[in-house]
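A selection of the complex's chains, in situ.
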Amino acid sequence: MIIVMKPQAPRKDISEVVSLIESKGLTAHLSEGREVTIIGVVGDKNKLCNVNIQLMSSVDKIVPVTESYKLASKKFHPEPTSVIVGNTVIGPGTLTIMAGPCAVESEEQLLTIAREVKKAGAQFVRGGAYKPRTSPYSFQGLEEEGLKYMAAAKQETGLNTICEVVSREAIEAAVKYVDMIQIGARNMQNFQLLKEAGHSGKPVLLKRGLAATIDEWLNAAEYIISEGNPNVVLCERGIRTFETATRNTLDLSAVPVIKAKSHLPIIVDPSHATGVWDYVAPLAKAGVACGADGLMIEVHNDPEHALSDGPQSLTFKHFDELMQDMKAYIKLAGRTLQ
Amino acid sequence: MIIVMKPQAPRKDISEVVSLIESKGLTAHLSEGREVTIIGVVGDKNKLCNVNIQLMSSVDKIVPVTESYKLASKKFHPEPTSVIVGNTVIGPGTLTIMAGPCAVESEEQLLTIAREVKKAGAQFVRGGAYKPRTSPYSFQGLEEEGLKYMAAAKQETGLNTICEVVSREAIEAAVKYVDMIQIGARNMQNFQLLKEAGHSGKPVLLKRGLAATIDEWLNAAEYIISEGNPNVVLCERGIRTFETATRNTLDLSAVPVIKAKSHLPIIVDPSHATGVWDYVAPLAKAGVACGADGLMIEVHNDPEHALSDGPQSLTFKHFDELMQDMKAYIKLAGRTLQ
């Protein structure tokens, strides 16, 4: 931690800051510049957690030097992590495809879609049983009934299953039926839910919040890991910006940034990011090309009649074509579809 | 709802859209322009909820004409609503001050602060017992113990009390001790929590999410109201933008916008928005000047040692001065402190 003093800070104020630091068992290093004095603080900064140095006289600002997350950081865990779900390894060397409808609508619908995405090469079938919707009057999901269909889809196809959870009840139900749970963008800083996901015993897919910095996202992962669950996969799904041509702005730079800062796997969801099915294929390829460990793609048997997010869903034909096209990109990226 | 067809859409595609609309019992009005044809849809658009017209051939885009919220809308409830909490009326004609520490730290701390903010003219003491914190290693709140101190503060001072809730358990505890519950910015689209707040029987302060549009915010209010709880007060507390000189960007335009779109009261929180105590007073006055129904302000007995958000907290002296200064602004705005 670095403390920057205001220009011409009186010696007395500088001494007070130094005394405080030393009184907590830390060491202060002074650099006296022509204009300003800066004080480097060496030691465990948690010892300062109940003091607001920023409010002391003549203090201009505090500059943190180290990130607040540790378990999610590459600094203390340089090797990339693989998260294993059933017979699928999500991490370096592999490329994992999660595909399916935004919302589970019926058993038949889900089974039809699961069969098709399996045939096309997916490892996971996704499907929402609990839907966070902007308006209370929109379809909210089939809840536990939907989870049962997920279990049926797994039984028939052998695909892994993933479903978003929005509450403790949803987690308690989901762990009985699916292989991996998902925390959605709107709940990325629902810290209560993060802690509960940390106790769920299931691998967690953590979507980035619409307004979350990468730093906050890794802190959200830290909540899950620090509760004892190291099996966290990140998912970039677009951030909120001023641009309205796409639903959100897919931040593909997040892929190399996460690879530089964290050991956790990261996948990309171009369907929710763009909201337009026509843009999904080019951005899916781009996601593989920039180093993502997987993709989440919405596929629907009948997008024109989907209960949720039809405009961004691929038909079976389009999904199959995309999977064919992507094979060469996956190979180029040094990865294998499992 | 308006459907805009692509330029040169074949007659066949236009007919298909019209047939679909009419098959659902709605009426289609065609406007054939030189370049494009548009189709006005008249009737209950919920009848179209399981069709994605946007995916039909030659459809360019769908333009919604009416908002998805009804109960929160001024269109169907033109008179402004007053929310009554104990002996305080939040709404037109009054100005409500909620003041107190970011986090409840001890009974003594809370009582000291409650006495002082009461003396300075506040109607509510605020204080966090459940703290949503970016890092799992930051102080997370005293939980039920903190709520008990809130009840004690009420008992001694007669002030109304308000506390943020972050889970169903927190709501169940809070309703026993405090007068009003708060949904924080990070949970504004935690729809499960919104529904539970709708059943809590307590008035709800709904903070705007960091990346929430005003439309989404009113839809979040709709979740609470549609569960049977009409006592919702909105709170503008800054949105996330590219500017870093303040923690968030306080969007004071939201005050007149909300007044134009909704009948719900709205208050302003300049402390969380700016993150800097020095900017709180000018923006508090600005909030009153542009029509807010109240203010939420962080006050701390010892900001230099606050466990949370010290840099943005006012001292007793600064808060008292601000309250003195604001009296004339409150009067000018045609409002009274109760």
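To keep things simple, chains are lettered A and B as they appear, and every chain counts its residues starting from 1.
Definition applied: a contact is a pair of C-beta atoms (placed from the backbone, for glycine too) under 8 Å apart; a residue touches a chain by one contact, two chains touch by 3 or more.
Everything numeric here is computed off the predicted structure, so don't read it as measured data.
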- Message: One sequence, 2 chains in place: how many copies belong to the entire complex?
- Response: 4
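We adopt the following convention: only the chains that are shown with their structure count from here on.
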- Item | Sites on chain A touched by chain B in the complex | 46, 49-56, 68-69, 132-140, 166-168, 170, 186-187, 189-193, 209-211, 216, 219, 222-223, 226, 240, 277, 303-307, 310-311
